[in-house]
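Only one protein chain is missing; all other protein chains are in place.
Chain lettering (A, B and C) follows the sequence in which the chains are written, and residue indices restart at 1 in each chain.
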Amino acid sequence: MTIPNGPDGPTQVEIFRRMALLKANDDYTRKMVTGGKLFIPYYSYRGQEVIPAAAFVNLTDQDYLCTIYRGIHDLLSKGLPLKDLWAEIAGRKTGSCGGKGGPMHLTYPEKGVMVTTGIVGSSMPIANGLAWGAQLSGDGRVAVATFGDAASNIGAFHESLNMASVWKLPVIFLCQNNTFGEHTPYAKATSVEKIADRAIAYGMPGIHVDGNDPIAMYNAMAEAVARARAGEGPTLIEAMTYRFHGHVFGDKDEYMDKDVKKQAIADDPYPRFRAKLIADGTATEDALAKIEADIQAEIEEAANAAWEAEFPDVAELTTDVYGEVA
Amino acid sequence: MTIPNGPDGPTQVEIFRRMALLKANDDYTRKMVTGGKLFIPYYSYRGQEVIPAAAFVNLTDQDYLCTIYRGIHDLLSKGLPLKDLWAEIAGRKTGSCGGKGGPMHLTYPEKGVMVTTGIVGSSMPIANGLAWGAQLSGDGRVAVATFGDAASNIGAFHESLNMASVWKLPVIFLCQNNTFGEHTPYAKATSVEKIADRAIAYGMPGIHVDGNDPIAMYNAMAEAVARARAGEGPTLIEAMTYRFHGHVFGDKDEYMDKDVKKQAIADDPYPRFRAKLIADGTATEDALAKIEADIQAEIEEAANAAWEAEFPDVAELTTDVYGEVA
Amino acid sequence: MSDTDTAVKPVMVVAAINQALADAMADDEKVLILGEDVADPEGGGVSGVTKGLSSRFGDNRVKSTPISEQAIIGAAIGASLVGYKPVAEIMMMNFTTVAMDMIVNHAAKLRYMSGGHTNVPIVIRCMTGAGFGTGGQHSDFWEAWFSHVAGMKVVLPSCSEDAYGLMRSAIDDPDPVLFIEAMPNYWTPFPPAETGHRVPLGKARVRQEGTDVTIVTYSRMVNEALTAAKTLAEAGISAEVVDLRTVQPWDEETVLASVAKTGRLIVTHEAVTPFGVGAEIAAVVQEKLFGKLKGPVVRVGAAFTPVPFSKPLESAYLPDAAKIADAATKLVKG
Partner (left out) sequence: MSDTDTAVKPVMVVAAINQALADAMADDEKVLILGEDVADPEGGGVSGVTKGLSSRFGDNRVKSTPISEQAIIGAAIGASLVGYKPVAEIMMMNFTTVAMDMIVNHAAKLRYMSGGHTNVPIVIRCMTGAGFGTGGQHSDFWEAWFSHVAGMKVVLPSCSEDAYGLMRSAIDDPDPVLFIEAMPNYWTPFPPAETGHRVPLGKARVRQEGTDVTIVTYSRMVNEALTAAKTLAEAGISAEVVDLRTVQPWDEETVLASVAKTGRLIVTHEAVTPFGVGAEIAAVVQEKLFGKLKGPVVRVGAAFTPVPFSKPLESAYLPDAAKIADAATKLVKG
């Protein structure tokens, strides 16, 4: 495995652009939920943006993603267009799934977004299958399964990592360790200090990385992607992060230690990376501000288009249950 | 953890007695199946006798066991009486389960035999519950789950070991690695060199032991039992062994390497341990021969009693589905 | 109901279940609780059903678990085999799918397979129900599956009093009971149960008497059926509403008596119609009352689709009072 040199300047700016997109979209979604415009159970990813922003610049549109209920950041970074997202979470017929899937089941094959699941652990077995398809086709694609720290305690995790290793599948298991599974803190549910160490149980490389550090996150993923594309098999990445809000946005987050939370928010990687890019001379304040402004406009445009779009016709209820038999 | 001194002379003889019982019972069962007296799918454990014989002398009748379809050696070593066994596998009403369970579902709570399961991996989650009961009761009991090497690839294994570790349960996960899961060799299904290493994923001690060496097997189990009784939590033991016959007795075992099999049978631990006891002066040839003869007589008596016993009345079909509501 | 004449304060279903668990734990120290987030440091359950219990009865008896549903049910089974009475929470009914082996191959069968030498007195709680926009993987009603498995009991309360009384009976019961809670009426206030109240499993309750048509239902649909009955009454149709409360075993006697009287039967549930509980009831009633019915047994369930997210589709998916009233009107007026 060649150690990557790290992201170059334009890549760093692209990472920032994605971070800005993800952050602004979460902010705006929470605003819409709070304001009563959007009636969804919302699993905020605020605080976890760096992971998909930095990791997925290593992917192409042809690579595959399986993500989870708390995965809108993953989806956006993989390329799910804002207007398809907003129309879908608003339940409109113009949504990526015609309004049938909703925020927990977003799908967009054009950008490799194959499955979004609401069942803990279930992104992994399916990602294996996508990777198996890629392996059989020899098309060099990789599949990524994202999941949470607590999901590493469920059976599907184990079965998936074992099979991926035995079959040398081009798949990356990207664990976003935000230190909570719903209301339960990491240590009360998980028997190992680092989830990355569980890779040992599968003869697979395990990478423990600061998921709030865009450079480190990029490098970890670059290494895993290179390994997968080279036919050397799967990698488990544990990216350390923190969830700024409760499990479901709006829940009483009393189970979260106040001081830890305060500190995490104070350490928000978004302004830190923004400042770094300017300090490094990688980008100017004006350039970043323009990125942010454009994104904000795009989000609002997508949301507004959603509000104006039609709901699916009731006749849609019974379509897409079965396909047509040739 | 104090390192045990190893089994004393009488304990070694007791281990031999159990080995003799298990071996003779397997031999006789195969004879009955071949001869058409017994109509059961028989999962011969021939070759694996040392594991429960040596391990379970560390247990009391009050300790709990969950075993599997290939577990009659475990059951006998835990104390399931021969007559209850034979009547059950012959489907008689005098069987340990009144003929309803059969060879894959033998149960005998008086000796701590709580569950025999036919579903790969399912001994482990239930053993946790038995151990939780012991922990709550503070009665010092331990629970043992036995399972095969291939079972270490199923989700229930992972969930059980994680929970046991987090809850510090007095449970022992005893993996009998006979190098096959049905027809599939170890390496084609399992991604780690040693299953014992999977203990790392659970912050749990893992012991890799020669399951054909009665002394080593005894010591490994003694250590695990001591740890469990001391409230220090679970242990994963991987006991290396070999299955002398096919997965189901009578299958075409073409998937088993002929030379490896031949060698394993040549290395049969039974005659080796027998010879060692005599060479050591731990027992005389006469004493061991008498043990063997007594056991043979007991087995035949149990089997004969079974043939003569009645089948359950057809009215029994619908009893024991639900209990009586108080 | 209270035998004093002071006005009783209504309680929500969540509170009634919480009270039943608390009373059972106080009465019997063998009663345990386990599940994801169930202890108080984790908020006493995602819907607060177990709130206060770990503080009152201790961390050992009320345990938050890893996200490991097989291990949760396994732990419950094992503890029950040695004298405990665990109440295991599998948050949402859709998540029972990752623990099905433990439930149907083990919990349901160990009594039988052991020839009665062991038994598994556990309660498995889960919640479900469409109407919250949670989509395809969080809203299914699969009570028919578990009712198809010998050894299981299946309970679905519709109000606070029954939720309390059924939970107490479920905990008393010597066999595994699946206790299905309908989220859409979790926070509805209903008259409370008296402390210690028991609702025997397998006993239906006639919620409203009537003479023209029987509406058999359970869980959240009971309220829809009662609403439908009002609409029907205005149209001059007298509907009897039977709340099954338990679907395995279900109360054939009460249902047959009611249908023998009215001559007509509607079965309604939130589960999709095909292969649902309504099918079993229809099959039994058409056999036992052959030639005595004034019309066919009619089923009103959800559309045969996964649960859609978008509100208008979700509403169209669900059965409701209007659909029940329509079906009943057609049945009675022909």
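Assorted remarks:
Just so it is clear, a contact is a pair of C-beta atoms (placed from the backbone, for glycine too) under 8 Å apart; a residue touches a chain by one contact, two chains touch by 3 or more.
Small disclaimer: the values here were computed from a predicted structure and weren't measured.
By the touch rule given at the top, the unshown chain touches A, B, C in the complete complex.
Per the touch definition above, the residue from B:A189, B:I215 or B:I278 contacting the chain not shown is B:A189. For the options C:V14, C:V277, C:V300 or C:A321, the residue in contact with the chain missing from this view is C:V277. Touch with the chain that is not drawn comes from one residue among C:T97, C:Q208 or C:T227, which is C:T97. When the full complex is taken into account, the listed residue touching the unshown chain is A:A127, out of A:I15, A:V33, A:L85 or A:A127.
Contact with the chain that does not appear here is found for just one residue of B:G71, B:G91 or B:G112, B:G91. As for the chain not pictured, it touches chain C at residues 94-95, 97-98, 100-101, 103-105, 108-109, 112-113, 135-137, 142, 144-145, 147-148, 150-151, 248, 271-272, 274-280, 282-283, 286-288, 290, 293, 295-299, 304-306, 308.
Listed here are the chain B residues that touch the chain not shown: 39-41, 88, 91-93, 95, 97-105, 117-121, 150-151, 153-156, 181-184, 188-190, 247, 251-252, 254-255, 311-312, 314, 316-318, 321.
The chain not shown here touches chain A at positions 64, 66, 95-101, 105, 107-109, 114-115, 117, 119, 122, 124-137, 143, 155-156, 159-160, 162-163, 166-167, 319-326.
Basically, only the chains that are shown with their structure count from here on.
Here the spacing of chain A and chain B, counted between their Cα centres, is 45 Å.
Centroids of chain B and chain C (each the mean of its C-alpha atoms) stand 40 Å apart. Residues of chain A in contact with at least two other chains: 153-156, 188-190.
Listed for chain C are residues 65-66, 68-70, 98, each touching two or more other chains.
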